[in-house]
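Only one protein chain is missing; all other protein chains are in place.
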Amino acid sequence: MVVGRNPVNGAMFMILSLVGVAGLFVLLNAFFLAVLQILVYAGAVMVLFLFIVMLLDVDVVSKRSPGNLTIAAGTVSVFLLGLGFVALLDRPQMLPEPTLLAPERLPSLETPMAFVTGIQAYGYSLFTKYMLPFQMTGLLLLVAMIGIIVLSKRFENKSV
Amino acid sequence: MEPATLQLLTDILLTFVYAGAVIAVLMGITMYTVLAERKVCGWLQGRIGPNRTALPIIASIPIIGPFMRGLGLFQPLADGGKFLFKEEPIPAHVNKVYYQLAPVIAMVPALLTVTVVPFGVWWDSVGVKHPLVLANIEIGILFLLAISSLGVYGIVMAGWAANSKFPFMGGIRSSAQMISYELAMVVSLLPVLMWSNGPGSTAGLSFYGIVTAQENGWWLIFAQPLSALIFLVALFAETNRLPFDMPESETELVGGFQTEYGAFKFGMFFVAEYAHIVVGSAVFSLLFLGGWDFLPFSSFNPYPENWFGSLLSIGWFLVKVCSLIFFFIWIRWTLPRFRYDQVMNIGWKILLPLAIGNLIFYTLILAIYDANR
Partner (left out) sequence: MAKVVDRKPLTWAEHTYLPQIVGGLKITLTNLFRKKVTLQYPEERPVIPDGYRGIPTLVKDPNGREKCVSCQLCEFVCPPKAIRITPGAIPEENTERAHIEKAPQEFEINMLRCIYCGFCQEVCPEEAIFLQDTFSLSGYSREELVFQKQKLYEIGGTLPDKHFKWDKKRSAAHAGNAH
């Protein structure tokens, strides 16, 4: 509900669409991602959103006409999206394989790690092949967190 | 019809039947948990509790009838009937759609969580052990956490839709509390998962795997008492039980989020709350009390490998669940409610650091243990 004027309605529909995305993940056999989607986004992030929306008592946003820049940006992004769809549908072989493959090399007897579940495969690739992106994401989140603290906390010694 | 299609249809039908049966049993236990709450509360306060309700024919059986009446066994029926037949007024100032939707949203996650909770074992024709569960998915614990985290929307929605001050406060408090304690809860679970997923283990994130790990070793409440404590406290907070019943707190907020509700809608909130308690007790006994495992420190299980053994395992599991439900009630009628700032302090400043420290401690322990094998 992008055009809706009630922020709580908007938040509720966003939850609905997040749950829908989780459903898409389930259809792609990515149960782990689906559950994470619900756990993190629908279960935690959106609760915070709702919390803020309700606490600040954001009223129904008054209808105002979008500026020229907004219209231009909207048009361009819709165009780009259409382009992307066309490109994807035109060459279906570019679509990546949706299933998550277990690593080819199974651990030997000395290091017995049975790759029986998708999650363990996840963990294995996350902490070996994708270690650097993983750490970088963590660092980014940390930076964001520190930024929030700096922005929201008033320091005593500085007179505003 | 082709045999394959027939097979599929039978499977679907059977799934429905099983799901219906499990939900029915859950609702039954929930109803009697409500009764147990009133009874145990009475006993703890030196009273008797409900002992008047009687069904016409059953209550007139010579010895059993009065005994059942004295235990209040017919009370849940009367309560349910009362909720069902009361008038359902909708206050004029509420947001009608969300007002109607909220009890449903509160109820659905409470019932949905039970799908991944195993409650016993059965042996197939070749003697291989399987869990008795509606859906034995490998990420059962995550699934349960995800679904139960959705339960807060019912409360938040009810608080917002009621469009009056106290319910709103209840909804706001509930959402803040849920977020705070869910974090500690999940972090306190990580050492449990690491412990059960030793080298060569196939436990994964499923309840059955964790119970199996406990069958072969210690119950986790003895192996990881701190994890169990943090999880238990967070569980109390997540189920909105005293001493953490911030959303409801009758003395400050009238009835919290359910102030504007009456009749069956209130009943749905009520049942959802108690269903959360039942499922929460089941989860705690699966994770920390070994589920249907018979003894804490040995792998001895006296269940014969047939239907009777299945029944025994279900029975032993239910014994644990009922003891935990009693513990929930016992705590409720012992401790006073925390103040709201205290709840936040405990969640963020005590439980979360404690859970992280606990996680690091057990990581080190397990790393050293694995290195020396």
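Chains: A and B, in written order; residue numbering restarts at 1 for each.
Just so it is clear, a contact is a pair of C-beta atoms (placed from the backbone, for glycine too) under 8 Å apart; a residue touches a chain by one contact, two chains touch by 3 or more.
Treat the numbers as computed from the prediction; the structure is a model and nothing was measured.
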Relative to the complete complex, which of the depicted chains are touched by the chain excluded from display?
B
From the listed residues B:Trp123, B:Trp330, B:Trp348 or B:Phe361, report the one that touches the chain absent from this view.
B:Trp330
Across B:Ile48, B:Ile64, B:Ala135 or B:Leu364, the one contacting the chain not displayed is B:Ile48
In terms of residues, what is the contact footprint of the unshown chain on chain B?
40, 42-48, 330-331, 333-335
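In this text, only the chains that are shown with their structure count from here on.
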Per the centroid of Cα atoms for each chain, what is the distance between chain A and chain B, given in Å?
29
Would you pull the chain A residues touching chain B in the complex into a rising list?
8, 12, 15, 31-32, 35-36, 38-39, 42-44, 47-48, 50-51, 54-55, 112-114, 116-120
Within their complex, state which residues of chain B touch chain A.
98, 137-139, 142-143, 145-147, 149-150, 152-153, 156-157, 159-160, 168, 171-172, 175-176, 178-179, 182, 197, 199-202, 204-205
